[in-house]
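Quick one: this structure, given as structure tokens, is what I'll be asking you about.
Only one protein chain is missing; all other protein chains are in place.
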């Protein structure tokens, strides 16, 4: 492939840069999780800490607060974004 | 990189020949109609493509779906997208616009 693909892809680089940071994760069904990114793998499986759960945006009411870890299945992840 | 490894091992399975079942070059610079997974419908001029059937269309028009029913295309509701790249993974059907016409019928309100 041309250009951009030297050694690490843009996606891999992004993922390694955001570990430990506050992130927003949205799933295909519209669920939104905000928390601290514990870890993430190449399948976009995600582990969050101290996460909150909202529908679509955090302006919609808090559905759940997770004090421990939350694991999110990579196949259902639409995006992960810096909070 | 992982992708190319995958392609190589696939090639071993399927033999050396790996040609697309349709030669898109005959549609180069002509209008084609493309349906995508999820119900999007676009019409545009084919400017390029690759082996994975990713496409480049220019002067592209998207025909909008009924927000209530993704399988239904709203007649006359379009928007101009210009130059677009279409993912081969999401491609459902591709046909030349030339020689086809929109018929009225129950599926096209």
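Every chain is named by a letter (A and B) in the order it is written, and numbering of its residues begins at 1.
In the analysis below, a residue touches a chain if its C-beta (ideal position, glycine included) is under 8 Å from a C-beta of that chain, and two chains touch if they have at least 3 such contacts.
Following the convention adopted for this analysis, contacts and distances are computed from a predicted model.
*Asks:* Quick one: find the hidden chain's UniProt protein name among "LSM complex subunit LSM5", "GPI-anchor transamidase", "Translation initiation factor eIF2B subunit delta" or "FAD-binding PCMH-type domain-containing protein".
*Replies:* "LSM complex subunit LSM5"
*Asks:* For chain B, which residues touch the unseen chain?
*Replies:* Those residues of chain B that touch the unshown chain are 1-3, 25-26, 28, 36-40, 42, 47-50, 54-56, 65, 67, 70, 79-88, 90.
*Asks:* Using the touch rule from the top, list residues of chain A that touch the missing partner.
*Replies:* 1-5, 9-15, 18, 24, 28, 44, 56-57, 75, 77-83
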